[in-house]
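As you look at this complex, bear in mind that one protein chain is not there, while each of the others sits in place.
By letter and in written order, the chains are A and B; residue numbering begins at 1 in each of them.
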Amino acid sequence: MTSTMTPVRKRSALTKGQLPKAAPYIVLVLALVVGAAILALAGFNAFGWGIVSALLFTAGLVGWSAAVEGSRKAKDKLATCLVVGAFLVALLPLISVIWTVLVKGLPGLVDPGFLNTSMNGVTGAFDNKSVEEGAPVLGGIYHALIGTVQITLLATVISVPVGLLTSIYLVEYGEDRALARAITFFVDVMTGIPSIVAGLFAAAFFFVVVGPGTKTGAVAAVALSVLMIPVVVRSSEEMLKIVPNELREAAYALGVRKWRTILKVVIPTAISGIASGVTLAIARVIGETAPILVTAGFATSINNNVFGGWMASLPTFIYTQILNPTSPSNPGPSDQRAWGAALVLIILVMLLNLVARLVARIFAPKAGR
Amino acid sequence: MTSTSLTKPQGAGRAGDKVFSGATLAAGCLILAVLFGVALFLVVQAIPAFTAPAEDIQGGKGFFAYIWPIVIGTLIAALIALVIATPVAIGVALFISHYAPRRLASGLGYVVDLLAAIPSVVYGAWGAAFLAKEIAPAYDWLAKNLGWLPIFQGPASATGKTILTAGIVLAVMVLPIITSLSREIFLQTPKLHEEAALALGATRWEMIRVAVLPFGRPGIVSAVMLGLGRALGETMAVALVLSSGALTASLIQSGNQTIAAEIALNFPEASGLKVSTLIAAGLVLFVITLGVNMIARWIITRHKEFSGAN
Partner (left out) sequence: MSKRIDVKDLNVYYGKFLAVEDVNINIDAKSVTAFIGPSGCGKSTFLRTLNRMHEVIPGARVEGEVLLDGDNLYGPGVDPVTVRSQIGMVFQRPNPFPTMSIRDNVLAGVKLNNKKISKGEADSLVERSLRGANLWNEVKDRLGKPGSGLSGGQQQRLCIARAIAVEPQVILMDEPCSALDPISTLAIEDLINELKDEYTVVIVTHNMQQAARVSDKTAFFNIAGTGKPGKLIEFGDTHTIFSNPTVKATEDYVSGRFG
C-alpha cells in the first residue's frame, strides 16, 4: 500500500495576488457614499450622483486591482467596467423615453373622446379655455389613427406583391444574370434612401403621372412603399433561400411545374419568415413622419378617401401639434394630445412586433409526431 | 393506366410557367423603371435651382451658397452622433456577446432592439421636451468654464435646442443599428481563436483585443457607416429638437441646420422656385447617403472572404 503525501497548504499557490471576492461590492458601497457626499456639497441630483459614483467606482476598483493584481488584470477590470457602463448608458435613453411617453401621454390617452374624435373645429380658443378655465381638453386622434391605418394598409398592398415577386425572381429565376444583379444592387440602394427623399420621390412620381401639387394619402402610401419594398425584398429573399433545394427537386421529380412548385411548396415552407418580415416592415414605416409630411399634408378632419385630399397620420399629428400648437399662447393641450398620440403610436409598434413573433410561430412548419 | 405519350401537349400548365416567371420579372423591372424615372424627374425638377439667378434663391447668393452651410450642418450633426454612439455601441455589443450571462444575452439584445422600434418622431418629441431642458444647465456650465473653445462659445442657448442636443438624439437613434450589427459580428468570431488566446493565459479583455476585435473590424466599420447613413438622413430628430439658423461654430448655441430638417420644415408651404431648391437639396442629401452606403457595402463584400464568417 503506497502512502500518498498530499501537500496541505493554507492558501493555494493559484490564488495568490488576487483581490478578495467581495472587492467590487466594497468599492461600490464606498463609491456610492463618497459620491453622495460630494454631491451634497454641490447640489444633489440623482443623475449626477450616478455619474460621480460610477467614476469613483471605476477609479477605485481599477486602482486597487493595479496595486494588488498587476496591470494586466487591472486593465481587464477597466474593460469590464467600461463595457458594463456602456450598456447602462444605452439603457438610460430607452428608460427615459419610455418614461416620458408614459408620464406625458397617459393623461392625453385617458381623456374621454381622445380616441374617437378628430381635431375638426377645435381651435385655439378651445385650448385657451381648457387652460384658463379648466374646461376639458377637446380634440382627438381619430382622424390621425384612421389616416395611419389607411396609408399603411395601402402601402402594404403595394409593397408586398411587388417585393415578394421580386424576391421570387431573384431567388428562383434570376440566377446570375446581369438583370438580377442590377435589381439586387438597386434594392440595396433603396435601403439607404433617407425617408424624406422617399417622400420627394413619391411627390415627383405623382407629379409626372397625375399632375402638379397632388397631396393625398395615396402619395404618402407610395412614399412608404419606397421604404418598405427593399425590406420586404431582402427578408423574403433570405427566407426563400433557406428553403432546402431538395424540396424543390422532390417536386420537380414528381412532374410538377416550376411555378406550381414555387407557389405550393416553396412559399408555404417560407411563409412564416415572409409574414413576420412583412409585419416588421410595417412596424418600421408606421412611425415615419417626413415622407407623409411632404406628400399628404396634414389635415385636421377625418378623411376616408385615400385618393382625395390631405390626410392626417399619427406621426404628422404629433409633429404638427408640437411645432404648431393649436393655441400658440397655450401650448399645453396640444402637448397633451401630442404625447397621447405618441403613446398610442408606440403601443401600435410594440403590438406589431409581438404580432410578427406570433405569426412566425404560428406559420412555422410543424414538426410534431 | 396513365397515358404514356411524351409529346401530348400540356396546354395550361406550360403557359403558367411563362406567365408566372413573367410576372416576377415584371415586378423586378418595375422597381428599376420607377427608380430611374423618378430619379430623372427629380434631377429635372432640381435644375431650375442650379440655373436660376443668384438673387432668386433663398439667401440671395445662389444655390451653392444656400446649400453649403446646410451640408456642413448635416455633417456636424452626424459626426456628433457617431462620436457618441460608436464607443457605446461597441461596448454594448461586447457586453451582450461576451460579458453578459448567457441566459440573459438574447433578452438583452431584444431590449436594445427596442430602441430601434421607437419611431423617430417620438425621439424628436423627447429631445425637445425632455433632453433639451435637462441639458441646458450643462451648456451653461460649458459656456462659463470652457467658453474659450470655439465649439463651446457662449452665451449658451436657454432652451437647450442646439445642434449638440440634436446630435445626442441622433446618437440614441443610431446606437441600435451599430449595436446589432456589431453584436452579430462579435458572435461570429471563431471559437478557435478565442480559445487559443484564453489557453495562452489571456484575460478576457486581452482575448477580446486579440481575437474578437481584429476579426470584427471590417464589420464594425461597415456598421458605423450604415449608422452614418441613417444619421445623415434623419429628419424628425433634428426638425423637432434643433432651433435652426445660420451656420455657427458653437455647438451650444441655437443655429445650424441639416438638409432633411430644412426640407421638412419648408416643403409643405413651398411653391415655385422654392420647391426646386428643396428638391435640389434632397438630391444632394441622396447623393451623400448613397455614397456612404455604397462604401459600407463595398467594405462588407470586400472583407467577406477574410472574415471567416462564411
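The criterion applied here is as follows: contacts are C-beta pairs under 8 Å (C-beta built on N, C-alpha and C of every residue); 3 or more make two chains touch, one makes a residue touch a chain.
What you see is a predicted model, and the numbers here were worked out from it, not measured in a lab.
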item: Residue of A:256, A:302, A:323 or A:350 in touch with the missing chain, whole complex considered; value: A:256
item: Interface with the undisplayed chain - residues on chain A; value: 175, 244, 246-257, 260-261, 264-265, 268-269, 365-369
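Everything that follows uses one rule, which is that only the chains that are shown with their structure count from here on.
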item: Whole-Å separation of chain centres (CA-atom averages), chain A against chain B; value: 14
item: Interface residues, chain A side, partner chain B - complex; value: 72-73, 75-76, 78-80, 82-87, 89-91, 93-94, 96-97, 100-101, 104, 161-163, 165-166, 168-170, 172-174, 179-180, 182-183, 186-197, 200-201, 204-205, 207-208, 229, 257-260, 262-263, 283, 286-290, 293-294, 297-298, 315, 318-319, 322-323, 335, 338-339, 342, 345-346, 349-350, 353
item: Parts of chain B lying in touch with chain A, wherever the complex brings them together; value: 13-14, 16-17, 19-21, 23-32, 34-35, 37-39, 41-42, 45, 87-92, 94-96, 99-100, 108, 111-112, 114-115, 117-126, 128-131, 172, 175, 179, 203-206, 208, 229, 232-236, 239-240, 260, 263-264, 267-268, 278-279, 282, 285-286, 289-290, 292-294, 297
